[in-house]
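Here the structure comes first, spelled out in structure tokens, and everything after it is commentary.
Right, chain A next:
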Amino acid sequence: MRYILFLILALLLAPAFALDWEDQQLFEGNNGTQTLRVISNTDTAIFAPVIQSFLQSHPQLNIEYNVASSANVYSSFRSTPDAYDLVVSSAMDLQLKLVNDGFAQPIEDIAHPAWAKWRRSLFGFTLEPASIVINKAAFKGLPTPGSRQEMIEVLRENPEAFTGRIGTYDIRQSGLGYLFATQDARVSETYWRLTEIMGSLNTQLYCCSGDMIDELAKGTIAISYNVLGSYASARSDVADKIEVILPSDFHNTMMRTVLIAQTTQKTSAATLFLRHLISSRWSKPDTENVSLPPLTTQQDNSQRSIIALDPGLMVFLDAMKRKTFIDEWESAIIQQ
Partner candidate 1 sequence: MKYLLIEDNKELAQAVSTRLRLDGHVVDHAESYADAILFSDNGDYELILLDIMLPDGDGRDFLAHHRSQRRDTPVIVLTARSQVSDRISVLDLGADDYVTKPFDHAELQARCRAVLRRKSGSSQTITRLGDVELDPVAGQLSVAGQPLVLRNRELRLLELLINSPSKVFSKQKLFDRLFAYDDDASENAIEVYIARLRKHLDKSSLTITTLRGLGYRLDDE
Partner candidate 2 sequence: MMSKAAFTSGSLRYRLAVTLIGVVAVLTLLFYFVLRAYAAQIALQSQDNILNASVTAILDAAIIRDGVVKIDIPYAAFSMLNTETDDRVFYAIYQNSSLLSGYADLPFPQRESRMSNTYKSGVYLGVAIRQVTASRVLVGGDIRTRITATVAQTQDSLSGILQRIARNAALYGVGFFSLAVVLAIWATSSTIDPLKRLAESVARRGPQDLSPIVKPVPSEMTPLVSSLNSLMTRLDKSFSQSEEFIAEAAHRVRTPLATVRSHAEVTLQRVDKEENRQALRSMIRAIDESSRAAGQLLDHAMITFRANQLEYQAIDLVELARECVQRLTPMGDMRDVELRLETDTTVLVSGDAILIQNAVRNLMDNALKYSPVESVIIVKVRSEPSPHISIIDQGAGFPSDEMHALVARFTRGRNASGTIGSGLGLTIAQDVALAHDGTLNIGNTTEGGACVTFSF
């Protein structure tokens, strides 16, 4: 039934948006009458439990869940803002720019820490660190890199073992990859040295964390850099094959953010969903399969470098800046 509905929906939407959807799904409440349209870059498999726990308590609603890459989420929403009610994305800079440019609706009376929201419009609801993920088998006999410096050393000393077997985001495609890269570059020069090494070892570039984790599990690649640890932890099927490492020197932590479209007619329903997301009710220990790490104020966040929601994020979105950065990155990572 759901499949048929999805097909109908897909057929209806297809001509309108020549978009490269990764997934489109309709989640129905028990007696859903109103449908919230969500555009997101989070894999359906990971996000589905969150939606389902919402529909359990709000059976009068349906949720149409559209998945695209973060760059596509941004551009698609920007070009047709009234086609969606909520935007969920891990690319904080793009989300912030949407708010800055007036695409989001301010929602009053939401109790949320100031560092996790912007203009009462953009709300962070997860805390997800950028990690190094390795294939355990591939590192047999090799030291497990605990930091970027150790990773550089292990790559430099074992080029034959890693040539063509390193993975990272293609920051030209992935908004999140670009965000992690630019934030890395801000913090430390180590990033460029690591990129140089990775470039010299013919690093494979990926659009998404999911793909990288698949390849890691298969053993095609031995190590990947700046992967979302949360995605890796979510994959119980590959848990015994891979290991998630948080670099000890520093690790950028990203907030998955949500905003409500300025043009939506369903503000109150959208606000219900927004409240559900930031309440972290969806992450009850008994809810299996959910592995997005919720943003809670109880945990100690002082050791993390959480990417700040401030106008600085827009600097790397500047066309010239972006071109400069990507030129530099390309010349480092693509050396053939």
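Inclusion criterion for the candidates: all candidates are chains of the complex that A comes from, given by their letters.
Here, a contact is a pair of C-beta atoms (placed from the backbone, for glycine too) under 8 Å apart; a residue touches a chain by one contact, two chains touch by 3 or more; residues count from 1.
Being a predicted model, the structure only gives us computed values, none of them experimental.
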Complex check, chain A vs 1 or 2: touching candidate is 2
Sites on chain A touched by candidate 2 in the complex: 99-102, 118-120, 186, 308-316, 318-321, 324
